[in-house]
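A selection of the complex's chains, in situ.
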Amino acid sequence: MEAKHILFLLRQPPYATSHALEALEAVLVAGVFDQVVSVLFSGDGVWQLVDGQDGAPLGQRTVAKVAQALPQYDVTNLYVCARSLEQRGLDVGDLALPVQVLDAVEQRTLIAAQHAVVND
Amino acid sequence: MAVLHLVNRAAALDACLAAARDEDAVLLLEDGVYAAVAALAPARPLHALEPDVRARGLSARLADHVTVVDDAAFVRLVEQHQPVVSWR
Amino acid sequence: MKFALAVHGAPYSSQSAATALRFARAALAAGHTIPRVFFYHDGVHSACALAVPPQDEPSPQAGWVALAEQHGIELAVCIAASLKRGVVDAGEQHRYDLPASNVHPAFTVVGLGQLLEAIMSSDRFVTFAA
């Protein structure tokens, strides 16, 4: 079977729901399937990446720590939406892991190149 | 191949359109169909899912450039596009 | 074509399952096949066998069960999502010493790998978001 291009489009903020964490768990699993896996953080999903998180006050796992594990699972195509960062007063210096910033045109190209998109 | 975007909340349409190309199709469904109302719809071709439009009493309130489609046409849109992207 | 579907929302807090069910019926009527529907996030509540719908409203679960029987569809419930939400089969009831189980027998509790497998082996993947 030919390798598929699978994009995880992550748009939910962490903690209020378990969507962010559960979607990241799916990304980790995808990493072991020898597919072409990419992750795009956009909208409130960029909050998953912000440095300084600590789930302990809410009795939850720290979502940024889970995201930081992605490269160890061979998920290295990590992208973030430029406009979503800007709208929230954030830049890459605020993030807990290295990700590539994509403008709108680059995001359109990335999405159009996929066989499947999984959202959270 | 062109992309099919599914939007199930009106507030998610802006983010969807920022990521959609002109040739991509956008299908509004569930609470997304409120974005098809004449007063709210952006100026680009849109599809809206018929059972959701009808239940909400919106049939006569939609913008002219919105195409209402039934479930069978939803399936055809999926056949003709790849990937299918959901926005909420 | 082969379609893989994912359902992310619970009945009554999302239309996700109801929209997916209508889509599945229309896709099968058009000659497509759906080997697996993957219930993830709050979507796992569709598997709960204890729900009693309001009078005059169809049971969302009965629709899935009938479709699965007629067309050989696997109704796959993600264990990582279902266990924490209290949707458990007899095996998990036993393993965690729980007072009961509540997964309808037409549903199968599986791992997340089955989501990826469904995506990889299908022509189209459609998520019905919460």
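Going by the order they are written in, the chains are A, B and C; count residues from 1 in each one.
The working rule: a contact is a pair of C-beta atoms (placed from the backbone, for glycine too) under 8 Å apart; a residue touches a chain by one contact, two chains touch by 3 or more.
Keep in mind it's a predicted model, so treat the numbers as computed, not measured.
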Assembly formula (labels as shown, counts from the whole structure file): A x2, B x2, C x2
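Note that in this section only the chains that are shown with their structure count from here on.
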Multi-partner residues of chain C (each touching 2 or more other chains): 124-125, 127, 129-130
Chain B, residues touching no fewer than two other chains: 82-84, 86-88
Interface residues, chain A side, partner chain B - complex: 7, 9, 11, 42-43, 83, 104, 107-108, 111-112, 114-117, 119
Residues of chain A touching chain C in the complex: 1, 4, 6, 18-19, 22, 25-26, 29-30, 33, 35, 115-120
Residues on chain C engaged by chain B in the complex (per definition of touch): 1, 3, 15-16, 19, 22-23, 25-27, 29-30, 32, 124-130
